[in-house]
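Only a single protein chain was left out; the remaining protein chains are all shown in position.
In this document, chain identifiers A and B correspond to the written order of the chains, with residue numbering beginning at 1 in each.
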Amino acid sequence: MTIRSAAPAIVARSLSRRFGSFTAVDRISFEVQAGEVFGFLGANGAGKTTAIRMLTGLLSPSDGEASVAGFDVRTQIEQVRRHIGYMSQRFSLYDDLTVRENIRLYGGIYGLTDAEIAERTTAILAELRFAPSVAALVRSLPLGWKQKLALSVALLHRPAVVFLDEPTGGVDPITRRQFWELIYQAAARGTTVFVTTHYLDEAEYCDRLSIMVDGRVAALGTPSALKAEFSVPTLDEVFVRLARGPATGAVL
Amino acid sequence: MSASAIHVAGIEKRFGATTALRGVSFDVEAGELFGLVGPDGAGKTTLFRILTTLLVPDTGSATVLGKDVVRDYWDIRLRVGYMPGRFSLYADLSVEENLSFFASVFGTTMAEGRDLIDPIYRQIEPFRERRAGALSGGMKQKLALCCALVHRPDLLLLDEPTTGVDAVSRREFWDLLDTLRATGLTIVASTPYMDEAARCDRIALIQNGALLAIDAPGAVGRRFPRPLFAVRGMSRTRLLTALRAYAHAASVYPFGDTVHVSDARSGIAMEQQQLELSEWLRAQSVTDVSVVPVEPGIEDTFMELMGEPSPVAA
Partner (left out) sequence: MTTRFSSVGALRAFMRKEVRHLLRDRQTLLILLLLPIAQLLLFGFAVRTDVSQVRIAVVAPSPGAATAALRTRFEHSGRFRLLPPLLHPDSLDALFRSGQADVGVVLEPGLSSRLAAGVPTAVLIVADAADPNTGTTMKNYASAVVRDWVASLGAAPGAVQLATRLRMRFNPTLESVNLFVPGLIALILTMVTSLMTAISLSREKERGTFEVLLVSPLHPWQIIIGKVLPYLALAMANVATVLLAAWLVFDVPFRGSLALLLASSMLFSLVGLALGVLIASVTTSQLAAMLAALGGTMLPNTMLSGLIFPISSMPRPLQLVTNIVPARWFIEIVRGIMLKGVGLTILWPQVLVLTVMLLVLLTLAIRKTSVRLA
């Protein structure tokens, strides 16, 4: 897959989505560069899920425009889908299929050749320290391993951009860090990573982040720039200030 | 034993080939806010189900409020409030209907439990006509808490009450637990978030069905066996590569915007360890290096005690 290094991997311009009279996403604009690890933060109900659905072509925007991997999310849904990977905490792999079967399934869905699938399966099994003969059902894996496997599967077709929706919820602290190493490896290979998380220490691992509040991007920048902007020592406090608003934030 | 709200001794529980709990023992004092900290699949839910009399342990014994979980399950059920992992609400019933249903199930009314749940209920009262299914995650969580409290239990058991909830709502939720603890209520809550553990009186770290440590949150950090350093430097990747290549490194874990590193050698002063580490990094051409001693936290200890995870389910 060729990645046009000069062009941003994700562009959102005044992207909006309304449901009836409710505006879930309100004119958000940002750019994510190729190979960047971009944290997409916000409280429950701030509009993150709606924004991700628009960027992955699942929902059409009410207003504004966006492109992912150079393709318009309104008009080039097919191409967008082919160039992205997606993984969420709720659903990523089939529990009742084995590790290999899951890899083969997604390889097939994305049109990889048998040789490519075989080669990448071996690579994934080695990377995740599975025995080459592994026949375990995904159901039997510890959550952390399941999530690492899900990430590898989402990257199987070498997408230009991968969307990770709360990928590490409930995962033990060591495996969580291993998961982030996989994220860095993918980014080093040029894949753009768009990730949401409720762990604010993980937000520190991002190159840049945005924090959504009430459908708008309330803050955007590198972790250190954001901490400096709000003159607080941790991102946790940046987040709390923004999400609770200045009035209540001061009480804390 | 009667002073303990919960007394657990040597509990084991197996499901077929998998062992969910392997010899778990601990006590929770009356009035305590006790945290059960560990990742998904560590055995927290099984433990809660044994304490709520929903499951019978294979071996070992447990008493809750002085009653045996196997023999006196009826007395226990009347006196505990339980919030299972998934918020167990009826999505098609309104906030008010859910609450009054759970009140009647326990033979009480919303009015009778009102003063206890008031600080929480006030926050969801504006939405009392709304169906539970249409609430945000944080609101659902507060409603579920109200439902577990409405019959004025003597013990509150919360299984991962903050899972899937954003950092702000999580904070607010723990503020609510503080308020409840102030009324003298005994609370046991589980969480995979290490930062939440700091808000408990005492915590038990749990991993793979076994307790790794039981202590006050501050003391858990002090169980970390070696001096710990927070390391910074330009380019995280280069920094991590250099640290992993360091022959004396016992542990290297990214921690927010730093990397926590400890030295495996025990006979060497902390200052010496710090100095050698800085020199190693500079030798590896990592720029802007800073190595400062840091107080180990709960997560540091947890990672130290849990050992390297393996892809094979326990």
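Here is the rule we go by: a residue touches a chain if its C-beta (ideal position, glycine included) is under 8 Å from a C-beta of that chain, and two chains touch if they have at least 3 such contacts.
Since the model is a prediction, treat every value here as computed from it, not as a measurement.
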Among shown chains, those touching the left-out chain: B
Full-complex contact with the absent chain, from B:59, B:88 or B:310: B:88
Options B:18, B:104, B:183 or B:272, residue touching the unrepresented chain: B:104
Candidate in contact with the missing chain, chosen from B:78, B:213, B:230 or B:250: B:78
Positions on chain B contacted by the hidden chain, ascending: 49, 52-56, 73-74, 77-80, 82, 84-93, 97, 100-108, 147-148, 151-152, 154
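Definition applied: only the chains that are shown with their structure count from here on.
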Interface residues, chain A side, partner chain B - complex: 42-46, 89, 128-130, 136, 140-145, 166, 169-175, 177, 180, 184, 188, 198-201, 204-205, 223-224, 234-236, 239-240, 243-244
Chain B residues touching chain A - in the complex, by the definition given at the top: 38-42, 136-138, 160, 163-171, 192-195, 207, 236-237, 253-257, 299, 302-303, 306, 308-314
